[in-house]
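So that we are looking at the same thing, I have put the structure below in structure tokens.
The complex is shown incomplete by one protein chain, all other protein chains being positioned as in the whole.
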Amino acid sequence: MRGVVRSFLVSLWFMALTFPIVVIKVSSLDGSIGWRWENAVGIGIGVFVVSFIWRALLVRRGAMTPREADLEWLFTWLEVERNQRIAKAVGLFIGCNVPVLFLVSVGGWKGFLTSLHALEVGTVAALVLAHFGMILGGGALRGKQRGAVAVQWVRQTAASPLGRKGAVVALMAFVLPLPFFMDMYQVNIISSALIWIMLGLGLNIVVGQAGLLVLGYVAFYAVGAYTYAIGNLHFGNEYIGFWTFLPIGGLLAMLAGVLLSFPVLRLRGDYLAIVTLGFGEIVRVVLEGGSLSLNPILSLLPTSVVQALPASFQNTLDLGGPAGIGGIPYPGFFGMKLSMDDSIRLVYFVALGLTIITIIAVSRLRDSRLGRSWAALREDEIACEAMGINKVTAKLSAFALGACWAGFGGVLFAAKTSFINPSSFTFMESALILSVVVLGGLDSIIGVALGACVLILLPEYLRSLNEYRMLIFGASMVLMMVFRPQGLLPAKAIKRTMPVVTEPPMNEKAGAA
Amino acid sequence: MADIDWHYFLELLVSGVTKGCIYALIALGYTMVYGIIELINFAHGEVYMLGAFTGLIVAGVLGVMGFPETGILLIGGVVAVIYCSAYGFTVEKIAYKPLRNATRLSPLISAIGMSIFLQNYVRIAQTQDFLRYPNLIPDFAFLEPISDILRPSGFVIIVTSSLVMAVLTLFIKYTRLGKAMRATAQNRKMAMLLGIDSDRIISATFIIGSALAAVGGVLIASHTQQINFNIGFLAGIKAFTAAVLGGIGSIPGAMLGGIVLGCCESFAAGYLSSDYEDMFAFAILILILIFRPSGLLGKAKVQKV
Partner (left out) sequence: MYGKTWLGIVAVAVLTFSSMHGAFAAETIRLGVPGAHSGDLAGYGVPAYNAAQLVVDEVNAKGGINGKKIEIIAQDDQCKPELGTNAATKLLADNVDVVMGHTCSGATKAALPLYTDKKIVVVSPSATSPELTQSGSFPLFFRTTPSDDAQGKLGADFVVQHLKAKKVAILHDKGDYGKGYAQFVKEFIEKSGTDTKIVFFDGLTPGGVDYTPIIQKIARSGADTIVFGGYYPEASKLVTIMQSRKMKVNFVSEDGVKTEAFLKLAGKAGEGVYASSSRDYSDLPMTKAAVAAHEKKFSSAPGQFFMQAYAATQAIVNALEKTGSTDSQAIAKALRTEYVDTTIGKIRFDEKGDTVGAEFVMFQVVNGKFVEVPFKRAQ
């Protein structure tokens, strides 16, 4: 019963802690004081229940022993297989239905229905799947065979090249026709998520692979977006458009990455982080300032080239300031005239294509010579140098390549929203991209993709909760980290050891290979 | 300009130092936590915001009960300090303690999540509007002659934060707990082997850091006389910058960094353009880090293999 006492004390603590903020309300109207005792009661009961679950989950994660959590009785009880099954059933049932209860309690039935409407594809599928998961889980627990067979099947498929190809084909067959079945909103937010997958994978090169903590990644994203917006303003016509600016945006972002990496080559860890944060802020302030002096660059160019430039490039460049730049066209498709819906669909396909290219490129890069040198740099800078890896090249290339993808993402972002202003490129965006990478699983491609989907789609799917949505978003970020600190789908450490030669003599082994 | 306008210079210097003191108070929390568990505690700015809110609410309640103004300021400050310490302690237990052995970036993300959560917690439980913070600082008669340079609130900020920082320095230097904190910051494993309970030290660090942030929160709210749920974000980033500028992990460094940053911003706004105030602050940070990669007072760590 010590567990109950402990939970009771925890709930008392939280009631006291939240008391001034949650119970007392100073009216902005006349400075009068309102007392909301019902909130304290709610928090007390909520914390009492959650504290049990919290400790039980921490024990399961291995961060506590049952003794430390005062939950010995629970885990002793759980040692019996039958009880385990009951617990699992109860847990899953609660787990599946708590979101429903929550939605109902917050938004009432109507809010819940609206959310269902929004989530037709998402939640209902997830809830139904979760309910099926309970069957499977129950079955696996009982016989262990049925579940095991399924798991084994998945493993085998993933292991064989043919199976993997089959999985990719199946995935594509699911993903490609998607925009023709969903409404434009779903297409739109999935395109957002795809752009964020690209950003996440780009940042993953720097943070996950090379181990350089960057907090100003959004600056490169902004470079890409503004390249397209400004370029389109001055040069855009029916021939020069999205497809021209896509590589240019990538290249300019790459250049920005190289520029940034020079001063930070000497810095380590968090000093690097703060300098990149500063860089991001500087870029944003320049964008807000609204103009950029081009004279330092122009003075390097021959006069004939400068004179050939349009008037707006002769001296200072107008960046639009806080009013932003609008009228950015959607990507073109062989000069065809597309309706708005088709354009949004096209953005989806472009985003999908670029994401696939990114995934292929990133996974190739990881196994390349460069990728290996990044891994070495990440694990130990000194040992890496001692091994004869050029640290400068490795860092420069990590920054350049990482930034390049942000540039592509930025160009696509500008095309997708058709209007950009500096408010899309704040520090919060940088922090969110980093969260995508860490939350999904550092250095894991599928993990980063999942992270992007969770962090971009979660606030969208929580829309029906309206004012509670960012609260829950913040809380779920903490929870996901606490219970899965290694990320949702962490990368498996690649183990490639030299084959241990035991019995067979050398010549025989050579023959076998 | 041929000759320097000293009066104007002094004005800018004083407002820079005032701002710098606030940055320093918040930066101390960042730097202490960083020194011990190498975590950038992004939720620290929100603790500062909670301090300001708690102070306001207490002031509201006491105001209805008819307390005198100075009394309200003092009691409000003390209650805010106590509550913020409790918040700091709780945040550490929830969001960082379970991640003690995880990779370095996991607690960072957890901190970002915590920051979003706390902001919205206050927004929903209280209001999204700006609230007026009562002017509780009395007009000191002796400040009258220099009132265009130093306002009473500025005076209180400079005096209080110098006092708090002096106490902190003595505390860290001479008390048992302070020594244990320094030992843990230097080498946690070794400190544990010597019988120091590192969990307790970490909790203590969070409590002290949050208390300092609360002092900063109450002071700045009395200075600007308005708060909302979002004030912690910008102040947090600035304070973090100050901590790095001074050399993260170093306590005198955080104080110096805060004041240098405050003065940089003030002079940039006064002599150049406030449009690019933040840019100058960060540009100076980058320049300093290029020449002193461990900040102003940070010790360059020699990497041992």
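Order as written gives the chain letters A and B; numbering starts at 1 within each chain.
As a convention for this text, a contact is a pair of C-beta atoms (placed from the backbone, for glycine too) under 8 Å apart; a residue touches a chain by one contact, two chains touch by 3 or more.
Everything numeric here is computed off the predicted structure, so don't read it as measured data.
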| remark: Of A:His234, A:Arg469 or A:Arg484, the residue that touches the missing chain is A:Arg469
| field | Identified contact with the non-displayed chain, of B:Leu12, B:Ala185 or B:Ile288 | value | B:Leu12
| In chain B, positions touching the absent partner | 5, 8, 11-12, 15-16, 18-19, 22-23, 120, 123, 127-130, 132, 135, 147-148, 151, 154, 220, 223-226, 228, 230-231, 233-235, 238, 265-267, 269-270, 273-275, 277-278
| Absent chain, residues of chain A that touch it | 27-29, 34, 85, 89, 93, 96, 109, 112-114, 116-118, 124, 127-128, 131-132, 134-135, 138-139, 142, 183-189, 192, 288-290, 321-324, 326, 339-340, 344, 413, 416-421, 423-424, 460, 463, 466-467, 469-470
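Convention: only the chains that are shown with their structure count from here on.
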| task | Go ahead and note the Å separation of the Cα centroids belonging to chain A and chain B. | result | 30
| note | Per the touch rule above, chain B residues touching chain A in the complex are 34, 38, 40, 42, 50, 53-54, 56-58, 60-61, 63-64, 79, 83, 86-87, 90, 94-95, 98-99, 102-103, 105-110, 112-127, 129, 131, 237, 240-241, 244, 248, 275-276, 278-279, 282-283, 285-286, 289-290, 293-295, 303, 305
| query | Residues of chain A touching chain B in their complex? | reply | 13-14, 16-18, 20-22, 24-26, 28, 31-33, 39, 58, 61, 63, 207, 213, 263, 266-268, 270-271, 273-275, 277-279, 281-282, 285-286, 288-289, 381-383, 427, 431, 434-435, 438-439, 442, 467-468, 470-471, 473-478, 480-482, 485-487
